[in-house]
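Missing here: one protein chain of the complex. Every other protein chain is in place.
Letters A, B and C mark the chains as written, and numbering starts fresh at 1 in each.
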Amino acid sequence: MTDTRRLHVPIHLRWGDLDAFNHVNNTSMLKLLEEARVRVFWVPEVGEDAPATAVIESGIEAGVLTLIARQEIEYLAPVPYRRAPLDVQLWFSKLGGSSIEVCYEVFSPESDPHQQLYARATTVVVMVDAATGRPMRLTDEMRSAWEPYLGEPVVYGHRR
Amino acid sequence: MTDTRRLHVPIHLRWGDLDAFNHVNNTSMLKLLEEARVRVFWVPEVGEDAPATAVIESGIEAGVLTLIARQEIEYLAPVPYRRAPLDVQLWFSKLGGSSIEVCYEVFSPESDPHQQLYARATTVVVMVDAATGRPMRLTDEMRSAWEPYLGEPVVYGHRR
Amino acid sequence: MTDTRRLHVPIHLRWGDLDAFNHVNNTSMLKLLEEARVRVFWVPEVGEDAPATAVIESGIEAGVLTLIARQEIEYLAPVPYRRAPLDVQLWFSKLGGSSIEVCYEVFSPESDPHQQLYARATTVVVMVDAATGRPMRLTDEMRSAWEPYLGEPVVYGHRR
Partner (left out) sequence: MTDTRRLHVPIHLRWGDLDAFNHVNNTSMLKLLEEARVRVFWVPEVGEDAPATAVIESGIEAGVLTLIARQEIEYLAPVPYRRAPLDVQLWFSKLGGSSIEVCYEVFSPESDPHQQLYARATTVVVMVDAATGRPMRLTDEMRSAWEPYLGEPVVYGHRR
């Protein structure tokens, strides 16, 4: 599948994401992915813009937690601080019974004439009942909202 | 001075700025102020937008560090996660020999019909020579770039 | 009062507390103060060590939030990464109806032959009912646990 539909989420860096090596810290990159997920998945407040995939009512009060079961990431190039937002691209490689596998490619800003690929990553997110801690099945609404973005999993160059 | 000119810097929250009390952590608020300072003061890269106040070449390689000498902040209301960026308003209450006193009011997004004031703060920033660690005098370029935003200092309601 | 009793809380730095200037970021310092407060104030779990001041049952589930109303901090010297924990010293300058004013001096590790003072700070913490958001009065248990550490407020050298 060469032309998987992708969500493009602009995420602003903060200078505070840099570490003492003067580039974006490896854990800050995962913070950017977390923020991209929140924008893509969580039901918007009144008046907020959000994509059609934003159908999770998440939070302790809503009764649903979105827990991270596993993550994998390859860092391809150091990321400098920029004012323009990075272009975090997302798609989904699997809809499980109560989980979703989220794939990402993180690029330099969309305004760049030649965008640079900084990282590839995968996150498995599990829906969990906040009260019992047990997995909750994806709803039909979730499946139909997310299916348009199903695609191939990330292929990692350096996995052993 | 009732109508000080202010810089308006839109700064996006991240869900990760929340703490276990489910609102923006007190230290995250200072992270937002830090990012607003970077956008206001640091010379932009080619092709980046920045206000006329952005005249500091900051960084270890540039030879100039912008160190924080003191901060004061009052938190007026808990801040929830929002997709729309907060409206961080800045002005300057003093240009010293080698320092600048930065004032902030942090408001809910500009798109809100009735913006809420979340916090007031002040930061004293000192220009320091990266090699020697000694203060550096503000240049004439800095003074003329920053003078249009000079105004009254923040008045704190709960100082003792 | 020249010999206020103080709590000494050892707090480990993390290399991740450094920023691109290669010293502890100004907001990380407040993160260290937050952690010192948690160790000093929050009721310990079974088997945990904690000082006699640790009498707050804090958390959304416990029904009590400890909110930060204001902070003030002066940074006296850049802080490098060290494996040994910093020596965060705390005392209290005021017990209000529903608030406590916490004072800090942050020193280099206690093992240093000549400890360096890195920062002075003050935080006003307000007890709030998690359900109603309204202030809660300090209990007699809190007052008697905290009174032994009452002392003079921090004097700031560069306040205007």
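Basically, a residue touches a chain if its C-beta (ideal position, glycine included) is under 8 Å from a C-beta of that chain, and two chains touch if they have at least 3 such contacts.
The structure displayed is predicted, hence computed values, not measured ones.
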Which residue of A:A54, A:I68 or A:M136 touches the chain not shown here: A:I68
Full-complex contact with the absent chain, from C:A50, C:L76, C:L95 or C:M142: C:A50
Residue ranges of chain A at the interface with the undisplayed chain: 20-22, 25-27, 30-31, 34, 59-60, 65, 67-75, 78, 94, 101, 124, 133, 153, 156, 158-160
In chain B, positions touching the absent partner: 15-16, 18-20, 22, 25, 27, 60, 81
Positions on chain C contacted by the hidden chain, ascending: 11-12, 14-16, 22, 31, 34-35, 38-39, 44-45, 47-50, 59-60, 81-84, 111
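Here is the rule we use: only the chains that are shown with their structure count from here on.
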Relative to chain A, chain with the most remote C-alpha centre: C
Inter-centroid spacing, chain C versus chain A (mean Cα positions, whole Å): 35
Mean-CA-position distance for chain C and chain B (Å): 24
Multi-chain contact sites of chain B, meaning residues that touch two or more partners: 22, 31, 34, 59-60
